[in-house]
Structure formats: structure tokens, C-alpha cells
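Removed from the display is one protein chain of the complex; every other protein chain stays in position.
Letters A, B and C mark the chains in the order given here, with residues in each chain numbered from 1 onward.
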Amino acid sequence: MKKVSSIKKIAINTGGGDAPGLNAVIKAVTISALNRGWEVVGIREGYNGLFLPEKFPDGGLINLTYETVKDITPLGGTILGTTNRGNPLRFPMKSANGTIVEVDRSDEIMAGFRRNKIDALIAIGGDGSLSMANVFQKKGLPVIGVPKTIDNDLEKTVMTFGFDTAVGFATESIDRLHSTAQSHSRIMVVEMMGRYAGWISLNSGISGSADVILIPEIPYDVNVVADFLNKKFEGGKNYAIVVVAEGAKSKEGSTSVIEKEAGKSERLGGAAEKFAKDLQPLVDKEIRSVILGHLLRGGSPTTFDRLVSLRFGAAAIRALEEGHSGIMVALNPPTVDYVPLDQVSNRMKFVPIDCDTMKTGRDLGICFGD
Amino acid sequence: MKKVSSIKKIAINTGGGDAPGLNAVIKAVTISALNRGWEVVGIREGYNGLFLPEKFPDGGLINLTYETVKDITPLGGTILGTTNRGNPLRFPMKSANGTIVEVDRSDEIMAGFRRNKIDALIAIGGDGSLSMANVFQKKGLPVIGVPKTIDNDLEKTVMTFGFDTAVGFATESIDRLHSTAQSHSRIMVVEMMGRYAGWISLNSGISGSADVILIPEIPYDVNVVADFLNKKFEGGKNYAIVVVAEGAKSKEGSTSVIEKEAGKSERLGGAAEKFAKDLQPLVDKEIRSVILGHLLRGGSPTTFDRLVSLRFGAAAIRALEEGHSGIMVALNPPTVDYVPLDQVSNRMKFVPIDCDTMKTGRDLGICFGD
Amino acid sequence: MKKVSSIKKIAINTGGGDAPGLNAVIKAVTISALNRGWEVVGIREGYNGLFLPEKFPDGGLINLTYETVKDITPLGGTILGTTNRGNPLRFPMKSANGTIVEVDRSDEIMAGFRRNKIDALIAIGGDGSLSMANVFQKKGLPVIGVPKTIDNDLEKTVMTFGFDTAVGFATESIDRLHSTAQSHSRIMVVEMMGRYAGWISLNSGISGSADVILIPEIPYDVNVVADFLNKKFEGGKNYAIVVVAEGAKSKEGSTSVIEKEAGKSERLGGAAEKFAKDLQPLVDKEIRSVILGHLLRGGSPTTFDRLVSLRFGAAAIRALEEGHSGIMVALNPPTVDYVPLDQVSNRMKFVPIDCDTMKTGRDLGICFGD
Partner (left out) sequence: MKKVSSIKKIAINTGGGDAPGLNAVIKAVTISALNRGWEVVGIREGYNGLFLPEKFPDGGLINLTYETVKDITPLGGTILGTTNRGNPLRFPMKSANGTIVEVDRSDEIMAGFRRNKIDALIAIGGDGSLSMANVFQKKGLPVIGVPKTIDNDLEKTVMTFGFDTAVGFATESIDRLHSTAQSHSRIMVVEMMGRYAGWISLNSGISGSADVILIPEIPYDVNVVADFLNKKFEGGKNYAIVVVAEGAKSKEGSTSVIEKEAGKSERLGGAAEKFAKDLQPLVDKEIRSVILGHLLRGGSPTTFDRLVSLRFGAAAIRALEEGHSGIMVALNPPTVDYVPLDQVSNRMKFVPIDCDTMKTGRDLGICFGD
């Protein structure tokens, strides 16, 4: 393992879906490193900049300077670009006989690191990206991971960046729908991102005063929801807001539109549609659906997300300076801890059905469809 | 026609789709009238409060006081409720032989006005609602109309409320999508409301730096758009934003998903989907779609919409006091004018293809698909 | 101590400065309690509703129902009202000889609780309010405290509500000032709330890319700041943003405008003015000041603040049901814990000068004036 004393140049990688706060991490990493006399480069589009040179006539690495990063904290997305096509450990290529095979190209990437004299890598990403970064660590490159997820589904860190911005926009959207739903005496169904974990739906639904919240962790019975809503309508309320995670599924299970497509990486928007279709015969109100989709990823990061991102970025460089590697920085409020990359589990952080936030939802009389 | 001197009590009606600013009109009408010693009532859910008494056990009219309206300016929707099911001039009822027939129930509503001693009506609505109000004017009830449309498609008023809020949210949404589109090198297609007129798409698309804007007024050729985008990509831009009005249609015309359903009142979200499907084979980028839908109707009105609404409401009462009726208040900046309800045409205000805003779009190099 | 089994009616109190999220706590407490069959009342304006009956012709208690609280989550302020005039333990009254004396009126308040058959109190407030509530606990009324502070200066809870909203607005305001400062080549000094602790300034300053942050915990030397800025200007930057906590003080100390007034409860806005006056002779740029003041307290709570508030409110009722009292609910992410009110120290939570966030600020090259 390289010693700190030998660090002269580091690389930053952003992988997977973009999340508000990525640029703030890049800024903090860059300035913290430059202030220590290190050079910093950003790898374009995941690791593509290192092993797919033909895509980048101007070079696959971006030299990061004070000037490059000084104004990027408030910007959504990542100035390095990202990709979710083509995991380099299982990269799809055409074989000799014309079929598509998956090829491990990590050695080419390692060669790229060596060729560019990169002494350490700051890898910013979700579960998958961090596992990939750990491969490079095992092959000899010091790596510090920075957790990223708008879905809040990463273990080993209490919170990370991207999620607060997404939940904020989700709540604001629910706020917008209340008055129009009430004016028209409608049921408004809002679909949120969250294929496996229901955090965005749960937090925004509670904060936005939803009547019903359906999350992947709790299979729902449409009849339970209909009974709940009809009782509300009898009690005088003339409208309802239903929040549905894209991965929510009914108890009978097999009918979920989402489930059939589990192999695909794209978000489908089918959960709201299916639920609305099943609910309509059971209630005497118009139902309308809204799918927030990609709007949840965009926008300027909230202050919370900016600050966590900047703290993570600065902590990553301090960790490296202190001689650490093979670790991920993690928020354990109010401090930032280090967690071995090996322990960054492949399991997701699902909503525990008896967690404090779930209890709050039940205390507030919100229906979870069970 | 009733004279001003005889006005003791007025009614307010809100009809059709809700729009941010409705409550501000209600507030200004109410306070202006109360300050003149008049009584004010609001009719619940369009005119339902007057002719469908069974729906309202507590009465179909809401007594409007200073207390009722003091804090409602910033609220979206309408505190009176609205409906777009059942035009009272063609109200669907079951006939003796079991078929559904359309019945004119305007005389029942007129009876309701008389029974409740209503001396004049402030009708807030779009083209259809104002035509309906004109029927009551013809039958002897003094009416002042207030124009409402989030689509900006009403003739005879340069602007009205609701539109600025909708365009503002649309632009903010486009802003959010730039960074995520750029990070992923994607084409992002955003569908806006606007079945017949493209104002929301045009104004938000230009303000939000869209590359392509497709509106109902200009049938598009997907090949023209593809050529335009591919040239951009060759020039180095790695992503694109395409704004599509829900009523946008391709030149070949007959394939539009929307068109087939023209009779239905519901918004379908098919325009973005169809366009994306047709475009995908012609470009080498991922395409993702977002449909803003009902989010465009909600939310707190912008300052512009609040002010126009309050000015309209106050002007309506001044008009009534001055002895006017059978007119609509209209914005002819910087003044508020009166326009005869008879002249409030049934034609929509489409985007003129040579208007200043269109010219601006072309000067900026935006593609309109033609 | 009263047993849970005997709880039939509880009271809610909001004391001290208002903070976004108070209404969400009130909502969660109310609904959680009503759902358990308990009655809920709110005390008007701190404890005034209980011992100053003459102020409230309609009664000093508000009966809280589902209807009262259903839409209040997004509202700033407190529907109960609050006061920061007149601590009931040291209430200023005119003595027989005409001088003003401080009188302990807690027994009158206890009598008020008994008279109104209040079985337990949910006290929402800062350090002072919670100490006061603890007095009632000692006198026999079961109390659950809920921590409130926009300044983030409460020990024993990692975070509480109000702060995220305040910091969010502060950051947004700094964002607004960058472009105007840059266009005019100016130094912009922004004063934030924070008389004793610099959390708002620190977090918003880092998130908003301030150049200099001055907080009460770190006395500053204006010459250090001037040297720092002049070096930046020589390096090519043409403007600067300086964030100043209202309690920031220069190293020479005695000259602080604020300090002289330490006994008064009012915020003075003198810190920015003093700093700007001292800095102006040392730099060759125009300086302009902005004081955020009361704007930081207002507005709809962020999602984070809404959720923490709702969780605290629901947890307070669960705690009571479980037989707890004399405790404060506290956020120890991701869980809500109980802390004895006796341990809720009278010490504030100052910014530790070596905390992770301070290190981040230094890593980013921000000047703290020391």
C-alpha cells in the first residue's frame, strides 16, 4: 500500500445516477488536496475516461483547479459526467462469434491509473460503485469512498447527500397537489423514486401530510386503502393524497408491473398507474396521477446536502493524509467516521417497519396499506 | 337589468380547472364588497351549490367574511371548490328509457340566485365558464366575469392569472433537468400542459434554455428534430432538453396519441411518449421523459398572479358599483379594462407563429420541429 | 407522579422565540393524543393563557381538534402564540412602593393546570423554557419537553427543528449576494442570528461559499481578515462574501457594540456594522451590509424540520403513554431518545473549534479571522 508521503496526485470518480451534492464533494476534495500541494484530476463519465479513450478526443481526465471548482457547490449533477451504462467489471462486448459477453476491464483501468501516475482514488458513488472501487483498492490503489444515494438506502452511514434535496422536492410537490386535489375533490396519486427502499416516499409523505403511503417494504392491499379512504370521505374530507414508491407492490404480488421488469435498470412509473387502476372501482372520486421521476434528481442541493458533501470531501482528503485507505467516510452525526469498504454491505438499508419514523406515521393516522 | 343602487348581496363562482390566484380574486371581491356594505356568498363547486342541494348537507353557499378570506391570497386552488364534471347547460341525466341525456339546468340555478336574493354574480373562469355566466346575464342577473386560465389561451386580455405560476414552475423544472441530463449525456423530454395552445411550453422552453420546443400550433417533423440534435451533438454538446406541449403533433398528424382522444377531457401524457419513441431510433443518446401534469396547476401564486388576481377582484366590484354588467375585466397593461362578455370569443388565443416571442426563440437558435 | 392510566387531558405550551416546525410538533402531539382518546388543549402565548386571564376574553386555552391541526404542518410560527416578555418565574410587577419587582407566579400556573384538569404538559421550547417546565415537573405535573432552537445551541440533542430552515434561508441569501457582489466588485457583509453560538453562520457560510466567517466562538482580528481578503483580490478575485454572526467580536473585545448590551434580550444588528466600519480603511473595495434578522425565523419549515418536529411530537405522546415524564425527547440519529430534563444543561452547545465542520471550513480555505 502506498504511503501518504508518496501522494502527489489523486483522481476523483463519480459513478451511477447523479445526485445533488456531487459537485460539492468534488469541490471540497479538490481544494483540500490542492491546499496540500497535491494534483487533482477528475475521471470523465465514471471510469470511461480511463479505458474508453476513443470517447474523449480531449482526454478522459479533467485537470481540477481552484478555478474549475470555485462556483460549483450549488450546481446539480456532476461536472465529471457519469454513466449507468456498462459496469467495467462486467462490460458488455461483442465476442468473436458475435454474441455479447461481459468482460472484466478493471486491469485496463488500473493501467490507466498507473499511466497517469494517480496515487489514490476518491470514489463517489452508491453501493455498486463503492464495491467496484474496492476492487481497485485490492489491486493496490489506495481508495477512499464517499457514499452517494438519493434513495437513502446505504448501510453504514446514517445519512448521505442527495436524499435531503430529493425529499425536499418531493414534499414541495405534495404541497402543490393539496390545493388542486381539494378544489376538485380528487384523489391524487404521486409516484416517487424508490425501487427497493421507501425512504423518499415515507419522509415526504409524512412531511407533506399524505393520507396514504405505499412503500416496497410493506406490500399493500388495495381494499384496505379503499376502506381507509372511504371512511375519510364519509368523515367529511373531500380529497386525498396517496404517495406511492415506484417499487411498491400489492400483497397478491405477482401482478406488479415493476416486478416483471426487475432486471432492467430503468424506472418505469408503473406503480402509480397500477394502483390507481385497482383503486378506481372501489372509490367514488376521480383519481389523477403524477410521476416525479427525474425531477427528484435535479436541482441545486439543499444546505444540508451541500454541507454533508463538503464535509465528506474534506474528510476524504484528511483520511488519505492520515494514511487511511480502503475506507468510506460516513456520517454518524455530529461526526464523520471511517468505515472499512469491506464492511460496506451489499444489503440495502430498507425502512425498518418499527422505526421511529414509521411509528410517527402510524401515530398520525397515515395508512400504509397493510 | 338591476341597478347598482339595489345591490345588497353578491355571489362568487369558480369554475373549471383550478388556477393559482383564484383565492386572491375571491379575497379582493369579498373585501371590496364588504367595505361597500354588501353581503358576499361563495357558491360551492362551480354552480353545484345552487342546483345539487343533496351534495351539501351544510348548504351549497359559503358566507364570505373578512375572517374567511384574510389569509387566502397565498393559497393555491379555490376555497369554494370547483368541478369539471357536468356543465349545467348540458347536464348528463338518466332519461326515462335509461339512456343518458343532456339537460339544461340553468333555470334551476337562476331560481337558486333568486331564492338566495343574489343581486349580482362574479364569475371567475375560462372561456366555457364565462359563456355560461353570460347565459345568466341574458336571463337577467348582472354578471361580471373574471378571466382565468393557466394556459394563457384567452382572447381579449393580454394576460391573466395562473399562467405566470405555471410557467414559473415549468421553467424551474427545466432548470432541474439540465444538470442531470448533462451528467448522463441524455435527451430529456418534458411534457407540459397545453392541449391546443403552446404558451406554457414556449415561454418556459425559452426561459429554461430548451434546445427544442414542440407546440400544437407548429406540427413537427421528427426527422427535422433529429437532424438538429445530431448536429448539436457533433458540435460538442452532450445532452439536450426537449419541451413538448401535450397537444403537440407530428406533421403526418394521424398518429398522434392525443388526437385520437380529443373528445375526452383528460390529459393523457402521450405527446412526450410518442415523440420519444419516434426520436429514439434516430439518435445515439438515451432519452428520458418527464410529465409535469398536475404539478403545473398547484402551488402558491407568484407575485404577478397574486397582484393581477387582486386587481381583477377589486375592479370587478368597482365595475358593478359603477353600474356595469355583462362585462369581463381584462388586463391591458398597465390598466384594467372592461370587455363585453358577448365579445369574449369562443376562439382561443393561439401562439401566432410570427409573434415576438417566437422570433426570439428562432433568434436564439431553438428548433420548433418545422 | 401521575400514572399513564390516569391521563385524560394534556396541555401544550410553546415558549420563547418562534421557530419553523412548532406547528408540526403541535399537530403530531394533538393527533397522537386524540387517537389515544385523550383531550388536548393549547396554552396561549407561553403560559400567559393560564395566569393572565384578563388578556384572553375568549379564554386562555385553545381546544385542539383534528380540524384545528390538520393543515398546520407547513405553517411557520405557532398557532398558540408565544411571548418573550415576562418569565413567569421572575415576572415583573409593580411593588407597593412603586418599584418593579420580580415575582414567582409558578403556583398560579400550577393552579391553572389543576383547575383545567390538565394531567400532563408537553413543553416545546429552548433551554429557558425547558428549565421552567422542569419546575412544574418538580411540583407534580408530568412534563415531556421538546427541544426548540433555530440557533442549534441546545446540548443533549444532535439536532432539533427550526435550525435547518434558518440555515437554508441564510444560504439562499448568500447565494443571492454572490452575483451582485461580483458585478459590483464589492465586499458584502451578511449578518446572521447567533448571539452566543455561530452555528447558523458557520453552516450557511460554508454551504454558501463565503470567503470569511466570523463567529462568537472565535474572536477575530480585522487585520487578519483584511490581509486575507487583499491577498484574494491580488490573486484575481474581485469580490468577497463575509458572514458575521451577530455575536461575533473582535479580539480587542471591549469595543464590541453587542457586548455592551449583553443584558438586553433584543438583537442589535451591530456586528456587521462594526466590522464593516473597521474593515473599510484596510481594503480598496466598497463594502455593503445586509442583516437577515427576523427573516431567519419565518417561512415554511423545510422537510427536515417538519419531519423532526412530527417525530418529536409523536414520540412525546408515546413517552407519556409508556409512563415517562420529566424527560426531553432528543434526536440521536436515526433514533429519538429520552433525556432527563435535569440533565438538559444550562450550558449552550457552542461550535467546538476543532469539530469536523470547522475543519472542513479550514480545509476549504475559509478565513475565521483568527
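Simple rule for what comes next: a residue touches a chain if its C-beta (ideal position, glycine included) is under 8 Å from a C-beta of that chain, and two chains touch if they have at least 3 such contacts.
No experiment lies behind these values; they were computed from the predicted model shown.
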Contact set of the excluded chain (shown chains only): B, C
Options B:Asp18, B:Glu45, B:Asp127 or B:Asp175, residue touching the unrepresented chain: B:Asp175
Among the options C:Asn13, C:Thr30, C:Thr78 or C:Ser106, the absent chain makes contact with C:Thr78
Full-complex contact with the absent chain, from B:Ala314, B:Val344 or B:Cys367: B:Ala314
Contact set of subunit C toward the excluded chain (per top definition): 14, 17-18, 22, 45, 75-78, 81-85, 169, 173, 175-180, 182-185, 188, 238, 286, 288-291, 293-295, 297-299
Interface with the unshown chain - residue positions in subunit B: 27-28, 31-32, 35, 70-71, 73-74, 158-159, 164, 167-168, 170-171, 175, 203-204, 206-209, 302-304, 306-307, 310-311, 314-315, 317-318, 333-336, 355-357, 359-360, 363-365
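Following the convention adopted for this analysis, only the chains that are shown with their structure count from here on.
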Common contacts of subunit A and subunit C, by label, are none
Based on Cα centres, what is the most central chain? A
Taking each chain's C-alpha mean as its centre, the one farthest from subunit C: B
Using mean CA coordinates as chain centres, what's the subunit A-subunit B distance in Å? 36
Whole-Å gap between the CA centroids of subunit B and subunit C: 42
Can you list the subunit C residues in contact with two or more other chains? none
